[in-house]
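Note that this complex is displayed minus one protein chain, with the remaining chains in position.
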Amino acid sequence: MSGIRAAVIGARGRMGQEAVAALEEAEGIDLVAALGSSDSLSALTEANVEVAVELTVPAVTEQNVAFLVEHGIHAVVGTTGWNQDRLDRLEKTLATSPATGVLIAPNFSIGAVLAMHFAELAAKYFDSAEVLEIHHPNKLDAPSGTAVHTARRIAAARAAAGMGPVPDATESDEGGSRGAVIDGIHVHAIRQRGRVAHEEIQFGSEGEALTIRTDSFHRGAFMPGIVHAVRHIAEHPGLTHGLEHLLDL
Amino acid sequence: MSGIRAAVIGARGRMGQEAVAALEEAEGIDLVAALGSSDSLSALTEANVEVAVELTVPAVTEQNVAFLVEHGIHAVVGTTGWNQDRLDRLEKTLATSPATGVLIAPNFSIGAVLAMHFAELAAKYFDSAEVLEIHHPNKLDAPSGTAVHTARRIAAARAAAGMGPVPDATESDEGGSRGAVIDGIHVHAIRQRGRVAHEEIQFGSEGEALTIRTDSFHRGAFMPGIVHAVRHIAEHPGLTHGLEHLLDL
Amino acid sequence: MSGIRAAVIGARGRMGQEAVAALEEAEGIDLVAALGSSDSLSALTEANVEVAVELTVPAVTEQNVAFLVEHGIHAVVGTTGWNQDRLDRLEKTLATSPATGVLIAPNFSIGAVLAMHFAELAAKYFDSAEVLEIHHPNKLDAPSGTAVHTARRIAAARAAAGMGPVPDATESDEGGSRGAVIDGIHVHAIRQRGRVAHEEIQFGSEGEALTIRTDSFHRGAFMPGIVHAVRHIAEHPGLTHGLEHLLDL
Partner (left out) sequence: MSGIRAAVIGARGRMGQEAVAALEEAEGIDLVAALGSSDSLSALTEANVEVAVELTVPAVTEQNVAFLVEHGIHAVVGTTGWNQDRLDRLEKTLATSPATGVLIAPNFSIGAVLAMHFAELAAKYFDSAEVLEIHHPNKLDAPSGTAVHTARRIAAARAAAGMGPVPDATESDEGGSRGAVIDGIHVHAIRQRGRVAHEEIQFGSEGEALTIRTDSFHRGAFMPGIVHAVRHIAEHPGLTHGLEHLLDL
């Protein structure tokens, strides 16, 4: 019996090459097309592709995904640059092909996605919550987008539960050791040669602590998420934002 | 406006004393009775108790809870010794008082309960899973009941998802460093002076890791769970097993 | 055979009470005096005290230690407030009693003292180094004195080895997530209900990391350090600053 007929668009980039390798190895999936930037999208229809992984650049991702939806090919999109205008146009195209599913995911690390989900659930049961991220020292921005997003979701969960601010009696902190404050949640960024991308979420109450940590050691960390999405996107017609909605949570 | 009228049975024991203090401080709860082993349960009806926390000993817990149910008092039970016979009899008593709720909870640490729940959700998304527990060196049994229970839930979640055994090429391990194997999941127990009760659940796949850790530093760790149960048991008529069912998960 | 004749000055304070209990239990030590603030120091000479633990307040510590030195009693001092003027006067008094030892220690946690020593040794072998401290949320100042001291010692060790600044490409960090910078070393302070005093020192180079963590769970963490100092101060005549000099490192 044959598997899901899958393709990678943007197959020559670093993420694309890894995705090609991962999909070739995945059980129940047949990789039938791998397109570079100069290849025509018509190869996808010729190969009867069912699901395409889109890993290109912001300049071309919108037209690629429009092509996919118009031809009834489910899309798993890792490219950034999807602003509200683009999403609105995509929703209109999807309305013409209601059985097609599109996943736009800012993060394909299953560990990171689970960690954020768990943090959101745990938030209202603990007095204190802080977020710590560790990245390699070549990263230009701090804190990481994932850490900011995690802090916002914790803050929202606390607010929804009617909780007040986290306890903090700090009166003097000239140097700024208490970190950035995102919606009331303190966020700390560590830079260490040898590390890649790590996040630790700490919760505490009188007498107890809960810590959730996620580590990404290399780009391969994103492959299980991409494979999972290829397997399940067909069950989610329409536009889905975030890998967590394809997980069984 | 007055709060939930609560009582503690077994108020002179170590857990009981802490529960009395915690309920006295809790907003929206009025502690109206605190019974020691020689006090009559009639004090509970006289004080119009709505919810009683039962923290006694296996020998008397069954008759105490029967009294509570017969008088329509919700029960939050931390005492052990509830075998199947006892549970069957309790179910029959509850049938005569269908609006009354009874929670029997082996663990009132919200952190530990959340950690187990998260581990169960995460289990099917990672190739590897192991459980590590750390306790004070006076503990007589290893591994802890919580660690065994966690391993069983991870194993069940993997089985339900059709996963095979965890990867492990170990050929030589004369000393037994790979630990206990509970339903296929390796469990390790560390004993350290200065520690109390800690559990770490490690998940790993190619390129990524997810770690969930829960620490209990002293008996106070169980109080937020008891207070939460007192607040919410009335919404759960009938028999409930495990604090997780009263959490918003 | 009798043990070291020890005393506690400031025996009614919280630290003092713990020190009394710890010295009473310690093998090879006889606690022969425990003085409160209204007791006369003459009780020490009457009891032939050999080593006194001074745990009072800055206002009286100097005169207490002067008395001890003048009477040839070794002193283990945990009280703060020893500025340069006081130290200069103490050195003069010690010159008149050259066999007497005085230890002034800002931190009696053996774990914390070892961690700082190890950090200093490791500093020059790793490209990156950061310090993270976690304390209870009632702490008024951030970062902790121990974290600042640790950062300074790491920075000094790097400078002595001719190392440049830690690698850090951060260009945008509006919120201050990169923390305080002490002599070029980033220091982060987390506040969590349920925690007491914890420090984590992270080192990293291409492909590897070294992490040193020390946890103090309660005041009892300082007792092994005090007992050790009582046992060994007689071997260190003159003024010693820091418990590390009495350890076998």
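The letters A, B and C name the chains in turn, as written, and every chain counts its residues from 1.
Simple rule for what comes next: contacts are C-beta pairs under 8 Å (C-beta built on N, C-alpha and C of every residue); 3 or more make two chains touch, one makes a residue touch a chain.
Because the structure is a prediction, the values reported are computed rather than measured.
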| item | value |
| --- | --- |
| Where the missing chain makes contact, among the chains that are shown | A, B, C |
| Residue of B:A6, B:V53, B:L90 or B:L132 in touch with the missing chain, whole complex considered | B:L132 |
| Touch criterion as defined above, residue of B:A21, B:A66, B:A142 or B:A234 at the omitted chain | B:A142 |
| Selected residue (touches chain absent from view) among C:R12, C:R86 or C:R219 | C:R219 |
| Contacts of chain C with the absent chain, listed as residue ranges | 109-111, 114-115, 118, 121-122, 124-126, 203, 205-224, 228, 247-249 |
| Hidden partner interface residues of chain B, rising order | 126-128, 130, 132-134, 137-143, 147, 166-182, 186-195, 202-209 |
| Touching residues on chain A - with respect to the absent chain | 194, 215, 217, 221 |
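Going forward, only the chains that are shown with their structure count from here on.
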| item | value |
| --- | --- |
| Distance from the mean Cα position of chain C to that of chain A, given in whole angstrom | 46 |
| Computed distance of Cα centres, chain C from chain B, in Å | 40 |
| Set of chain B residues in contact with two or more other chains | 215, 217, 221 |
